[in-house]
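Beneath this line is the structure, given in structure tokens, with notes to follow.
For this view, one protein chain was removed and the others were kept in their places.
Labels for the chains are A, B and C, by order of writing; each one numbers its residues from 1.
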Amino acid sequence: MAELTMVQAINLALEQEMEKDDSVHVLGQDVGVDGGVFRVTDGLLKKFGEDRVMDTPLAESAIVGMSVGMAIAGLKPVCELQFSGFSYFAFHQLEGQAARMRWRTRGRYNVPMVCRMPYGGGVRALEHHSESREAYYAHTPGLKMVIPSGPRNARALLVSAMRDPDPVIFFEGKAIYRAFKEEVPDEEETIPLGESQIAREGDDLTIITYGAMTHRTLEAAEKLAEEDGIEAEVIDLLSISPLDDEKLSESVRKTGRVVIVHEAHRSFGPGAEIIARINEKSFYYLEAPIQRVTGYDVITPYFAREQDYIPDVARIVTGARQAMAD
Amino acid sequence: MAELTMVQAINLALEQEMEKDDSVHVLGQDVGVDGGVFRVTDGLLKKFGEDRVMDTPLAESAIVGMSVGMAIAGLKPVCELQFSGFSYFAFHQLEGQAARMRWRTRGRYNVPMVCRMPYGGGVRALEHHSESREAYYAHTPGLKMVIPSGPRNARALLVSAMRDPDPVIFFEGKAIYRAFKEEVPDEEETIPLGESQIAREGDDLTIITYGAMTHRTLEAAEKLAEEDGIEAEVIDLLSISPLDDEKLSESVRKTGRVVIVHEAHRSFGPGAEIIARINEKSFYYLEAPIQRVTGYDVITPYFAREQDYIPDVARIVTGARQAMAD
Amino acid sequence: MPRKKIKLEHSIEYLSILDEKGKPDKDLDPKIDKDTLLRMHRTMLLSRRFDEYQLRWQKQGRIGTFAPAKGQEASQVGSIAAVEDDDWMVPSFRETSVALWRGTPMSGLLLFNAGYNEGGEIPEGQNDLPISIPVASQITEAVGIAYAMKMQKKDRLVVSYFGDGATSEGDFHEALNFAQVFNTPNIFICQNNQWAISVPREQQTESRTLAQKALSYGMPGIQVDGNDPLAVYTATREAAERARKGDGPTLIECVTYRLSVHTTADDPGKYRDEEEEEKWEEWDPIPRFQQYLKDRRILRKKDIDSLEEEIDDEVKSAWDEVEEQIESLGDPLVMFDHLFEERPAYLEEQRQTMKQYREDKNG
Partner (left out) sequence: MPRKKIKLEHSIEYLSILDEKGKPDKDLDPKIDKDTLLRMHRTMLLSRRFDEYQLRWQKQGRIGTFAPAKGQEASQVGSIAAVEDDDWMVPSFRETSVALWRGTPMSGLLLFNAGYNEGGEIPEGQNDLPISIPVASQITEAVGIAYAMKMQKKDRLVVSYFGDGATSEGDFHEALNFAQVFNTPNIFICQNNQWAISVPREQQTESRTLAQKALSYGMPGIQVDGNDPLAVYTATREAAERARKGDGPTLIECVTYRLSVHTTADDPGKYRDEEEEEKWEEWDPIPRFQQYLKDRRILRKKDIDSLEEEIDDEVKSAWDEVEEQIESLGDPLVMFDHLFEERPAYLEEQRQTMKQYREDKNG
């Protein structure tokens, strides 16, 4: 048991799985000698050698396409795209090859690969380094879309993702890479993909969120309890696709009021699907319109104004009060 | 005034605009000598020459990237991607360059380009030829996403798109390219982007749809009137982004019951955002859960089973009855 | 001195062995054994006849659109015959002759062309990827597979196919660069059939050859007469030897011609001259190869006649087979299979909806 940052926890997951399973390979730009631009793969090259920790040329489509080929032929590639904002260079490979190979061959080939990428704002980075476009991948049949919210669940989810027989898109919130530490057990832990967690229990209101936003949401929930006496239940989705409909329904039916919080752009974003699911499954339990507290439908602004784009505690509180007031 | 198919109507829009405006260029694979694989650009090469009707090499990213450059420098490119299923090869150019250039330069450069592509099923085509992934583009800030439903509005919308100072993604339903003809006036017509049309008036139920699905929806509406005495209002969106919130609200507040019909995959699809908007703007008017009649969350099946994937009249009727019964 | 020519790693060669009349260059003849030669010939002929039947069936609406291999049989068979049966094969979408060589049943191809996903199933034991429709989309996969072979210390290489048009796509470039950097056992077969739908080779790129694109990666590249199965075989064999020795990938440009339509949705009359087609008809790889086989007394006129009959029966019975298969196929609910190993709840729900809907409709 050690206190680890999320970067360290992900590193641990990779290291332990590579030790256990020879077929796991890590590949991407700067993942070897440099240990990754965020140091997530630090030390792996030394331990596992360059055949298994592969510094690739600068070409996202080939990184993903090569991973798909490796996965078909019996390896378990974990590829890193340096920022999710560059994954669109490989979009055709992700939607056209990774997501379809099992289906196209009626199960003859499957693609057990993980495509890791940092997402989201908060580290004073450049354009294209702060986006949160998980909806693209969640809308793509054949892909799973996972976003941990902290060291411990990041480790457990990544282990599950590496063992999953199908391609998993794995977003890592840059803002929480090193923001805090958590106890992470040495022994292996997994969390089934598709299962969310109740991050805080409450009866008055359901706040649904994930990734880096989970922490601001929890803060907001405390504030609501203190200042308004509102006890919010906070659901940390962990998987954006598949969505954990069951846990969502349960909570919504209990509280009747819902807020959704995400960094992603509002329109056609993850919040929309969550609203649609609740509409379908729990319409008659709803007492007020569901509130979306999200990024705006603008290009994610450069870092000086990024925090005005990303939902903050106050905006979440405002959204929650609105949901209660209606 | 002539009776035209949608292919002919789009061709007319291109021809008239190219005549009027020297800066309009058409480019893409096979758009010149061959007149486009669907013959949409037929005759243009002969009339305007190869400088303005450009057969390009086989590279989607360069087609879009080159168009962006042309647009920046004063031309008005209308590029064709052969099928929307291949647009992901250019996804980084669309989201990263076309959509961002105005914003990135604070308006110094704008990108008046149209990116046309056939979408959707129904023509017995191969894999990747039948998708309906407009949600990807609708979720992307800086892009407009337009889908006509027939010859006359296709022509009018394309003229608007070509004159729009910003990039427009223009989906053309293959299934309705030649399915029927409509009177299309010789004189210019335009429809403002972002404006939907009431395709059928009714007081009992609102059915929201667009593109090729509009016709099946209208058929379903007739059937509902005949068999159930239900008068459905059918809204043909025309623009997926921006959505015409006003017209949606008006209708929903009148009927209180809603069905959404689209070919796109269900989860994280356009229907989700429409539900979210209605939730936000007209929650208290809703009398029952909104029904989604959509494509499933599977790879669009090959053509032998495609019609089981695409919503048909009976499925729409079932969805409508459900919306009325709840 | 300060302005000097740079020496490249490789030079680009052109190779042909059979002349237009089917006479071989004696020194270069790869001396393929008789059985292999006959199997090559049979596959080429079968592919040709199968294309012809399929064109008819497509007109009759029995199958949907497809891409005939006519004219490219030598490029396809010459290359695939030069590697082992358990090497990997990664097609594009026009490799009928290759598929037949590998053992894919015609009924499978027909099923695919009739619009059934089940047609994409690769027979167990055959190390082939399925057809991928987007141009150049699985060249990177071929590199990944080759890398896996290397890691697993299997003596297997990967042959992958694509067209002249595909060389313009970014993925072609990225894949070949990766292959050379990771020194993978790949053979890249570019079937330059002179056309990418309506775009002629000369408009696709300004490089004199496609083979020279290998220089961009420090990779050996060679251009061969793609209508000469012996030349294609020889070049592939050499590439395979290099690959197996651990000397990395090769790009082979087969200069050939698409003698038929692009797909059945296409009308070449819109963009190319009949004269050009006629010129290339004279270079048809099948008669040329037959002449060579006859001259070597491996094949007689009457062998060809009886082979033609045999093939005719085979193709026709493939149709009967596929008709039966179609009848025995599951209902459309199968579209919910094989998305993931385990079907998640939301998909099962959708499946149930469809099931219910079909039951309501049918009864």
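As a working rule, a residue touches a chain if its C-beta (ideal position, glycine included) is under 8 Å from a C-beta of that chain, and two chains touch if they have at least 3 such contacts.
None of these values were measured; they are calculated from a predicted model.
Trainee: From the list C:51, C:87 or C:174, pick the residue that touches the absent chain.
Mentor: C:174
Trainee: Which residue from B:43, B:107 or B:185 sits in contact with the chain not drawn here?
Mentor: Result: among the candidates, B:107 touches the missing chain.
Trainee: For review purposes, identify every residue of subunit A that touches the missing chain, sorted by number.
Mentor: Within subunit A, the residues that touch the unshown chain are 29-30, 32-35, 37, 55-62, 85-86, 89, 124-129, 266-267, 296-299, 301-306, 308-309, 314-315, 318.
Trainee: Tell me, which residues in subunit B touch the chain that this view leaves out?
Mentor: Touch set of subunit B with respect to the missing chain: 25, 51, 54, 56-57, 59, 61-62, 64-75, 77, 92-93, 96-97, 102-110, 141-142, 144, 165-166, 194, 242-243, 245-246.
Trainee: Since one chain isn't shown, list which residues of subunit C touch it in the complete complex.
Mentor: Touching the missing chain: residues 1-9, 11-17, 25, 28, 168-174, 177, 180-181, 203-209, 211-213, 215-219, 223, 231.
As a convention for this text, only the chains that are shown with their structure count from here on.
Trainee: So, comparing C-alpha centroids, which chain is the farthest one from subunit C?
Mentor: That would be chain A.
Trainee: Indicate the whole-number Å distance between the mean C-alpha point of subunit B and the mean C-alpha point of subunit C.
Mentor: It comes to 35 Å between the two C-alpha centres.
Trainee: Can you pull out the residues of subunit C that are in contact with at least two other chains?
Mentor: Residues 117, 134, 170-171, 339, 346 of subunit C touch two or more partner chains.
Trainee: Touching two or more other chains, which residues of subunit B qualify?
Mentor: Those would be 85-86, 89, 127-128, 267, 297-299.
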